[in-house]
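Below is one structure, written out as structure tokens, with a few remarks after it.
Left out: one protein chain. Kept in place: all the others.
Order as written gives the chain letters A and B; numbering starts at 1 within each chain.
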Amino acid sequence: MIDSGIDRRDFLKVLGWSGAAVALSGCGNTSIEDGKETVVSYVEANDYMVPGIGVYFNSTCAQCDAGCSINGRIREGRVLKLEGNPDSAINKGKLCGLGQAGVQHHYNPDRVREPLLRKGNKGEAISWDKAYALIAEKMAGVQGDEIALLSGGVSGHLKVLLGNYLDSLNTKNHFVYEAVAPGVVRAANQKAYGVEMPRYRLDKAKVILSFGADFLGAWVSPVHFSQQYAQFRKGVDGQRGVLVQVESKMTLTGANADRWLAVKPGTEGVLALGIINALGTAAGEVADLVKEYSLVRVSRETGVSVSQIEKVTALLKMRSPSLVLAGSAAEGYAHGSQNAAAINLLNQVLGNVGKTIEAPVSVPFPQMVPSKGNTAALKKFNDGLSAGKYKVVFSFGANPVFTAPGAFKFKDNFAKAGFKVAFAHYLDETALQADLVLPLDSALEDWGTQVPEYLTEGAQINIQQPLMEKLHANTRGVGDIVLALLKQKKSEEYKSYEDYYAYLRSALLQNKGALGGGGADDDTFWTDTLSRGIVKLAGSAVGLTGHQNVAGLKLPAVAEENEHYPLYLIPGVTASLRDGRHTNQPWLQESPDPLTTIVWDSWVEIHPKKATELGIVEGDIVEVTSRTGSVKAQVYIFPGIHPEAVSIPVGRGHDAMGRYAKGYGVNPFQIMDAVFEVETGELAMHETRVKIHKTGQRVLVVKDEGAAGALQMGRKIASRVSTDQIDLSKEV
Amino acid sequence: MSVSNLLENWAQVRHEHPINDKPHDPYKWAMAIDLDACTGCNACSVACYAENNLPVVGREKFQHGQQMHWMRVERYWDEDGREFPDQGFQFLPMMMCQQCEAAPCETVCPVAATNHTADGLNSQIYNRCIGSRYCSANCPFKVRYFNWYDYPTTDNVWPAEMTQQLNPDVSVRGKGVMEKCTFCVQRLSAAKVVAKGEGRIVREGEVQTACQQACPTGAISFGNLVNPESRVHKQWEAQQVVLDKDKQEKDEKEERAVLRGYRILEELRAYPSVMYLERVRESAV
Partner (left out) sequence: MKDIREDIAWAKINQDVLKSLEAPRKLYWVILFFALLAFGFGLGCEVYQYQTGMGVANLNNPQVWGLYIATFIFWIGMSHSGTLLSAILHLMHADWRKPIYRFAEAMTTFSLMTAGLFVMVHIGRLWMFYYALPYPNDRGIWPNFQSPLLWDAMAIFTYLSSSVLFLFVGMIPDLAIVRDNMHAGWRKKLYTLLALGWEGTDRQWRNFRVTYLTIACFLIPLAVSVHSIVASDFAMSQQPGWHVTSFPPYFVAGALYSGCAAIITLFIMLRYVFKFEEYMTLPILKKIVRLTFAIAMIWTYLNAVEFASVWYSHDAVSKDVLIQKMTGNYAPFWWGMIFCGSVVPLVFAFKRFQTNIPVLFATSLLLNLGMWLERWMIVAPTFSHGYYPWTWDHDQWPSMVQWGMVFGSFGWFTLLFLIFCKVFPSVSMYEVKEMVYHRTLHLKKSEAAEEGAH
């Protein structure tokens, strides 16, 4: 890997928009609004605008919440490509495929371009003034607790501003919802370590034992973890790190494991306790708790062989420090908290806390730290909707009509709300149900600040700034909308801020000292901040609790066989599609799923053994039925799944969201049962049980893999070697 | 326009084995890809789409095998008879043009639209290509992609807004021509121009391919094999992989497998410029 800086960037200074630049940014921009190109002379162009030569702006990736910093290449006023900002401790110059596809979010032909007011089944374009007036009108006489806001995770100044707005409305009904979030693990971590998200030091671990944490794919901060993983594999003194992955459906991380253990769904905790027992180092309460988890029993319940458990245990004993991770596969059950607690306990027994589990730093501006989304919030919101509590509802940054489990009947409940306002980039399923849709600037046109939930080296505020001038004249930044709404309530207080940009600038300048800009004058500080794209903060480490807390840790008996619905439905969360909010980016649709190589479609993953049993072959269309509903999709036969489970990836199956998303695949959220994790009330995503039957139809699976499947047919193509044959310390 | 012109021209186009009669100097671009670092995440492939104006062909055309990804991220599982792939999958990221030194695709092209550059690349001249597809027929790795349709004008490939994302440094290919990974030649050219202006050669690390730039695990090394300072050179040397050999000396030895470097289908004597490093699996678990 080339870690040295890139020369190109030295002579092409990375730039930041100044307010003046925004005004001038007509340079070379093409307005396609009316189908005509606005050709702008370079006579008056800024001196950095050299035709034919790219300039670079730093900003923040908005494709997921990991908070990677981006470095965008702009030429003739158009953003062309996103790369990572090397200065960010989170992603160190790298971006995942999802992050790179951010340009397709920006240039997406299916973006909403005008405020739309519902007229029957159609949206009528209206002006912004009219839209704001309408909101004021609908709000008149409505009580605070009759207003609700549903959003995705928010942080930074937007969170502050939103808070102020909600206060001005006298409501506490802000529901922060993320369809796929480690809600249970956060709670379990809080119990075990005293923090929701400690810093996992994959790079320091000699062994990683991961219980379904897809840290290379979709878990928490994948780009960061991938970089750490590379370090981990190189190891200390050439001793390569060993990855053991325990899960019922292989994730990308599982596919990279030295040993992948197919565990019976839901028994992750049992295995963790079994390993603690086998280690034989625990004492006191812990020893009492685990003593009944004999190897034989654990092997019987989890389906992992005794010898395999012994090998893993020996490895953990021999190589220290190690790191044990509890991921979404462990937390997705009704007893998810117990699973996670057992797994965390293993970490404690191994003495990893403080070694590979480090204390995160605190963010000096607590009002800016992210509001973390979870599914319990959605449930609450849904209950309120169902009771007809809300007269005005705002929604942005989440698409619950698409991602709420079918059993919630969310779409029907949403219809019960009085006046529904969605701030949206596209007409997704939720925006389609709204009465008023307010079109948003793309993440590459908008201003903002963001504080990542998972902080790596230190605290930081990420800056989001426009990489080019707006593509469509009538879209607005989400901050601008909130500010405009706030002005309706508190015009005096906010009238000095012409727009969100002005608000942001002044807010940051006010804290110049705390943001490390002590000596500089305002303009210099501001330009520097923008050009860096990141404000690094001095934060103090939060204390970790390392004590072994076993109070209340009791795993339920292993689930009985379900006669009617014999199979577990495991929703697959993939690195590129996540919860489906970016499915309309064609690069992602055509980027083959790393494990199955399928594109543009959903599939039902079934183990070959099960498939033979059911007489199913690849491409058979099967109906997958749960208590809640059923979907039909093509079968892909895949050895990396437990025979008692089937898996359908989430993210596809849109019936809205434009040409690249609509009509491709099926949506497994639709058939998800409303089973909740007992302690946290989070949706237990892996608890849905299903049955499948053949419909008799068969299709050709659209995938990259050829007729030879995963076989190399005796050619030496992707070769491998085992550690005892090799000496890595001599490598370059 | 004369026979002498023809002969002269011919001598330029075709020489003996490139390394023997015309050693690469000052550049020979090459790669090393570490399968043990690669996680199969596909970031490299997306980067290639973004950098090189690759068309997204859509479901129907993908079904017909007409996808245009210059690079395939492949994954293998060779353990027949086992219940589970319990040692994970083998990912082969980046099966793209191997920029063969003695490229089988070059000799067969009737119009010399694909040929060898002085810095060891297999180049593709879109304007010259007549679309005979012989090059693809003769490429052992099957990494050449033909423009089966006029993607720039075919619906839904680049609607008006999307065209603004296209990289102006890279031609958008029309129908009927062949294309493939170029080692991001536009980046190489830009770097060479800058270096030339400063009277030096391109330094190590000064230029990265788009896929290499994106790769979060740093599995991809790219650089000038001629430059002894380059990481690629050092890796090739340490792995004892020699460009113009179809059988590496190390492989002849008894105690092989100490070194991980290998090239795919080396025995075909195409002399690929891409070396792969074997994936490693822990023997203790």
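Please note the rule applied: a contact is a pair of C-beta atoms (placed from the backbone, for glycine too) under 8 Å apart; a residue touches a chain by one contact, two chains touch by 3 or more.
The shown structure was predicted, so the numbers you read here are calculated from the model rather than taken from an experiment.
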| item | value |
| --- | --- |
| Of B:P26, B:P159 or B:G176, the residue in touch with the unshown chain | B:G176 |
| Touch criterion as defined above, residue of B:V242, B:L265 or B:A284 at the omitted chain | B:L265 |
| Per the touch definition above, residue among B:N138, B:Q186 or B:Q240 touching the missing chain | B:N138 |
| Residues of chain B (touch criterion as defined above) contacting the omitted chain | 1-2, 5-6, 9-10, 13-14, 61, 64-68, 72, 74, 95, 104, 107-112, 128-134, 136-142, 144-150, 154, 175-178, 265, 268, 270 |
| Absent-chain interface as seen on chain A, which is shown | 700, 705-708, 711-715, 717 |
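In this text, only the chains that are shown with their structure count from here on.
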| item | value |
| --- | --- |
| Residue ranges of chain A touching chain B (in the complex, touch as defined) | 1-2, 4, 6-8, 30, 32, 35, 52, 75-76, 78-84, 91, 93-97, 100-101, 103-104, 107-109, 111, 216-217, 222-223, 226-227, 229-230, 233-234, 240, 242, 244-245, 250, 252-262, 311-312, 314-315, 318, 471, 575-576, 586-592, 594-595, 597, 599-601, 609, 639-640, 659, 664, 700, 702, 704-705, 710-712, 715-728, 730-732 |
| Complex contact set, residues of chain B against chain A | 35-37, 39-43, 45-47, 49-51, 56-59, 62-63, 67, 69, 72-78, 80, 82-92, 156, 159-162, 164-168, 191, 194, 203-206, 208, 210, 212-219, 221, 231, 234-235, 238, 257-258, 260, 262, 264-265, 276-285 |
